[in-house]
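Please read through the structure below; I'll follow up with questions.
Complex shown without one protein chain; remaining protein chains in place.
Lettered A and B in written order, each chain numbered from 1.
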Amino acid sequence: MKERPESDAIEVQVVDTLQPDSGDGAPVEEQVSTLRLVATLAVAGALAGLLIVLVNLHTKPIIDEYKAEQLKLAIYEVLPGVSRYRTLYQVDGALSAEVPAGAKATDFRQAYVGYDDAGQMKGVAVSRGESGFQDIVQVIFGFEPDSGVLLGMKVLDSKETPGLGDKIFKDQDFVDQFFARPQTPLAAIKAGSGKGAPGEIDAITGATISSKVVVSIINNGIAEWRPILEKGIPEEAQ
Amino acid sequence: MNDQTLFSIFFSAMVVNNFTLAMFLGLCPFMGVSARVETALRMGLANIFVLVLTSLSAWVLNTYILETAPYLRIISFIIVVASLVQIVEMVVKKIAPVLFRQLGIFLPLMTTNCAIFGLAIFQTNRGYDFLQGIVFAIGAGLGLTLALVLMASIRETSELSDIPAIAKGTGLTLIIAGSLSLAFMGFAGLL
Partner (left out) sequence: MRTTTPSEDFIRGIWRENPVLIQMLGLCPALAVTNTVKNALAMSAATFFVLCCSSVLISSVKRFIPKEVRISSYILVIATFVTLADMMLQAYAPVQHKELGAFIALIVVNCMILGRQEAFSSRNTVYRSLLDAVGTGIGFTIALIMMGGFREILGIGTFFDIPLFGPNFEPWVVMVLPAGGFLTLGFIILAMGVFEERKKAREAHGEAP
């Protein structure tokens, strides 16, 4: 209790000493030149930029590493049995290991080709987004380019309704169907009404649109990528 | 890079993911100037105008200047938004004084309007190109206007109702907003 009045006293003192200062400052402020205004903002801007760049130098490697790690985990998940992958870019309707000089890698669609321990190509993973119930649903999935068999699927991003639409990644039974090597094109059917045809996926009750979106993303994605993959996958540079 | 069709972007921004009712952007004008339909409409139109300009400048900034320094995005966007609002204010005052008198008080309010800044950020995060950005801005602006006008008409209608004293003001406005937001959920799944 003794401390509080003490700090109050100090406070009043500080404010008092400041008072004449700001009193003197007021008339000066009226004739502030444009130069001074610009200079103040320029100095503030330069300092702000410098600080941001410094922190960015520190955090960027951590962020990049995390993103690469997340991508790697997702690719390994949708391509079971894969131990290594490489990134290829779709340039002018064909696959290329490099983007054209001067272009940004993010401007091109990417495919991740996965290999097992023996160096055998196991499958290709691609990511694709389409409008779902609420917003874009982003999915990464792996498939065998020759046979069109689906290997796995993972929802990367979705804002589907909690409790209903979000079952497309929370309902393990639904997700497991995509890992049972179904033949594409897939067809979403009412749960339990399957006739044993290849490529049937039991939709989630109460999340018809979300279930159909996942199926549609995979079908459209494979339809887009198979002709490109048929043109051949560029050899790895040794 | 983003493959969404223009129609889907427009519709999503306007109703399915309405800026005010689903993403809580631009709440200040929503709570503040939604007492009269006429003012609400004007505010909405002023918003569309500034949103389109913001989308344009954010795209230019992002494509030609920030390409090498994406970490300066927040700071440059806010500066652009703040100066843009001031420039628009000055230009409108000079060219169309009548319009300025009608929009006047709303323009300065927009510097700290989350909707304007939010548009620039969302547009960049989603990688919209030039045309997609403009369509996104128009859709978002119309969505804001729609929400504002709906809110204002409900408030005008309920003005003479016998409302308990404690419910008058913000509490009631928020609950009306909640009901509107519930109603807008019905648009989900249209795309």
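Assume a contact is a pair of C-beta atoms (placed from the backbone, for glycine too) under 8 Å apart; a residue touches a chain by one contact, two chains touch by 3 or more.
Just so it is clear, the model here is predicted, and its values are computed rather than measured.
**Student:** Which of these, B:S34, B:N47, B:N113 or B:T145, touches the one chain of the complex that we don't see?
**Tutor:** If we include the chain that is not displayed, B:N113 is the one touching it.
**Student:** Take the complete complex as the reference. Which residues in chain A touch the chain that isn't displayed?
**Tutor:** These residues touch the chain not displayed: 4, 7-8, 11-12, 14-15, 18, 21-22, 25, 29, 32, 36-37, 40-41, 44-45, 48, 51-52, 55-56, 58-60, 62-63, 66, 70, 161-164.
**Student:** Provide the residue numbers of chain B that touch the chain removed from this figure.
**Tutor:** Touch with the absent chain occurs at residues 21-25, 27-28, 31, 71-75, 78-79, 82, 111-114, 117-118, 121-122, 125, 165-167, 170-175, 177-179, 181-182, 185.
Everything below uses one rule, namely that only the chains that are shown with their structure count from here on.
**Student:** Go ahead and note the Å separation of the Cα centroids belonging to chain A and chain B.
**Tutor:** About 26 Å, centre to centre.
**Student:** Within their complex, state which residues of chain B touch chain A.
**Tutor:** On the chain B side, the touching residues are 1, 3-4, 8, 12, 16-17, 67, 69, 71-72, 75, 126-127, 188-189, 191.
**Student:** Chain B touches which residues of chain A in the complex?
**Tutor:** 48-49, 52-53, 56, 60, 104, 106-107, 109, 129, 131, 133-136, 161, 209
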